[in-house]
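Of the protein chains in this complex, one is absent; all others appear in place.
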Amino acid sequence: MPDFADIWYVLFLRDYNTRLVVICTILLGCACGLMGGFLLLRKRSLMGDMLSHATLPGVGLAFMLAVSLGGNGKSLPILLMGAAFSGVLGCWAVLCIRNHTRIKDDAAMGIVLSVFFGAGVAVLGLIQTMPEGSAAGLESFIYGKTASMVASDFQILVIVTISVLICSLLLFKEFRLLCFDEAFAAALGWPVKFLDVLLLALVTAVTVAGLQAVGLILIIAFLITPAAAARFWTNQLDRMLLLSALIGGASGWLGASLSAFFPRLPAGALIVLVAAVCFVISMLIGTERGVLVRYLHQVQLKGRIGRQHLLRALYEILEGGRSQGELALRPVPFRQIRGRRTWSDAHLRDYIRRAYHEGLVEAPTKDDSIQLTVAGLAEAAHLTRNHRLWELYLIEYADVATSRVDRDADMVEHVLGEKMVAQLESKLQTYRSAGSLVPESPHPIIPGD
Amino acid sequence: MQNEQTVISPKSLPLTIRDLTVAYHRKPVIWDIDLTIPEGKLVSIVGPNGAGKTTLIKACLDLIPRSSGEVSIYGQPYKQARQRVGYVPQRESVDWDFPVSALDVVAMGTYGQLGWFRRVSKRSKALSMQALERVGLADYAHRQISQLSGGQQQRTFLARALVQDADIYFMDEPFAAVDAATERAIVEMLKEIQERGKTVLVVHHDLATVPQYFDWTVLLNMRVVAAGPTDEVFNQQNLRRTYGGKLTLLTQAANEVERSR
Partner (left out) sequence: MTWYAIDTWIVVVGALAATASALLGNFLVLRKMSMMGDAISHAVLPGLAIAFLVTEARASLTMFIGAAIVGVLTAVFTQWISRFGKVDEGASMGIVFTSLFALGLLLIVQAADHVDLDPGCVLYGAIELTPLDVVWRPKLFGFDLEVPRAALVLGGVTLLNLTFIIGFFKELRITSFDAELATTMGIHSNWMHYLLMTLVAVTSVAAFEAVGSIIVIAMLIVPAATAHLLTDRLWVMLLLSAVFAVASALLGHLSALVVPSWFGFADTSTSGMMAVAAGLLFLLTMLGAPRYGVLAKYFRKAESVGV
């Protein structure tokens, strides 16, 4: 087991052997994370899947071509050019199938993926029979062999990723617009088609660059996982993209460092698993859309609805149809409340118990009656007022209301603004002095049993 | 919970909704819905965009979870009353490139009664054909569904509902994007269904035709504004409470009401 000093040594790039690898994977992670963010928002995550599979025949053919022309088949620039070429061809084929036939997006990607990959396998099969074949080492493109890379390979990788990063930062505003609202972007006069192709070209570039570092299958993870993880933490596009690039970079850094300690384990797999762990953690505890947060919201919402219903029911019973005057506190029979709602006894008692702990109702009496406390009455009046204001708002501004109504907002004023609420209040008053509760309760008042 | 049910939901009532609230994320979409629909009515559900009309239907059919409240169909929860319910989803909800003919789509209406493994019998095929004849599409029975026009697709869906042979139907915008002739044909069919004592709930958009087509109306805008016989509830005041006061179409609708009386 490596000791702490060793870990420190590697993590902070003091170790010459791993420094290059780690820097490269960090850069690659950032670039993939950023591009993946755009892909995710355009619901095109599996485009990366298709792209990376589609590069295989290009790699093989480039190798064969180079060898038959007497060159060095293993020269990385040549192989990458071949990969990029067949990747672009694959993208074009997908768009062709999708636009000209009734075949849907997913099937179009699947067709191109499998046929191109099959062609790649066939080409590799040919290379196996070549005398130079054994030396090809093209397998590393499928599984990724960071260790087999040489210094010049790293230079290419660094150049590609950095230029992709710069490009996407320069075009950040345009890409953001494209992801957010394509039609709007087109209406503003942006060359949407061109931007789309440019985005795919940049994705192709990072995919191809990452092929040898993490392998054909695992580069897919680099394009999808960090972006999906970032989505759980924020609803803002800029932050999400930044976070996605950070998670990608961090996964690259940790994964590559880990592989320095376990040289037998493939670096690509470690990187992907680190990213997967990031994803799982984000999915569970992400502050904006995480599972836990949403579950808590759900439970809270149910509790809040129950509490509101209870207090409002109590208030309306006390009010008893009168619209004027102060309300007197008096005990309300349990059964009368139950008659107003579809609660089971257990649910109602649960809501009452919670209201009791909040100090909103007195302890239930022996004959099963519930009485609001003074604080409870104030809260119930507040809730009922909010509720009526919302209903009034729905009536007065029905055409615009539905998207703005937030009945659970603590204060109506926070959503609608002071002025609007004052206006609604005065309307409520006029209705009240006219002797009717506004709005008329849509529930027929069922007088208990 | 069942045994404690105090709500009276008689077996003769096709649909009783009590205290229904549905919330997405953190906002309630529809709230405090209390609704009783008597038997044999042709019911329109109208309201502005985003008023929760589709949500209401889907909550009745157990397609989305409810935050509170209960729905009973002929006095039973949906699971037990399933055989008595027919559903016509929005037309855009399916892939019309799917390799099925109009007859196949209609025959799907019988699947619910068939049960697992059983194949579609000659008899149900004949029933499906009859249904297609009734909506006037007998000649198109073997056409692939993407080759039908929008109105014909809608009528195929209606034929499928007919084959379901339900007692209460939920239809989500059957009049969306159909031409005037189709609309009349559909209305004829709905009236025919009604005459056989069935109940039909229709999400509807065109206020002008409400009094003409429907004898019962539910005005919905996140909560039920009014529900009852159309000539009682479909008035200027209730419409303003549902749609707000600024729509010119309201006056048109009101005129229509006047004329129909």
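Letters A and B mark the chains as written, and numbering starts fresh at 1 in each.
We adopt the following convention: a residue touches a chain if its C-beta (ideal position, glycine included) is under 8 Å from a C-beta of that chain, and two chains touch if they have at least 3 such contacts.
The structure presented is a predicted model; accordingly, all values stated were derived computationally and were not measured.
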Could you list, sorted by label, every displayed chain in contact with the chain left out? A, B
Checked against the full complex, the residue among B:L114, B:A181 or B:A208 that touches the missing chain is B:L114
Given that one chain is not shown, which residue among A:L27, A:L79 or A:I97 touches it? A:I97
From A:K74, A:R176, A:R289 or A:R385, residue that would touch the chain that is not displayed: A:R289
Extract the touching residues of chain B with respect to the undisplayed chain. 61-63, 79, 82, 85, 87, 89, 93-95, 98-101, 104-105, 108, 111-112, 114, 116-117, 119-120, 144, 146
Touching the absent chain: which residues on chain A qualify? 40, 43-46, 48-49, 97, 100-107, 109-111, 113-115, 117-126, 129-130, 139, 142-143, 217-218, 220-221, 223-225, 227-228, 231-232, 264-266, 268-270, 272-273, 276, 279, 283, 289, 291, 294
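The rule is simple: only the chains that are shown with their structure count from here on.
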From the mean C-alpha coordinate of chain A to that of chain B, what's the distance rounded to whole Å? 35
Counting only contacts in the complex, chain A reaches chain B at residues 102, 104, 297, 301-302, 305-306, 309, 338-339, 341-346, 391, 394-403, 405-408, 439, 442-444, 449
Residues of chain B that touch chain A when the two form their complex: 1, 4-7, 18-19, 21, 23, 25-28, 31-32, 34, 48-52, 67-70, 97, 146, 221-225, 240-247
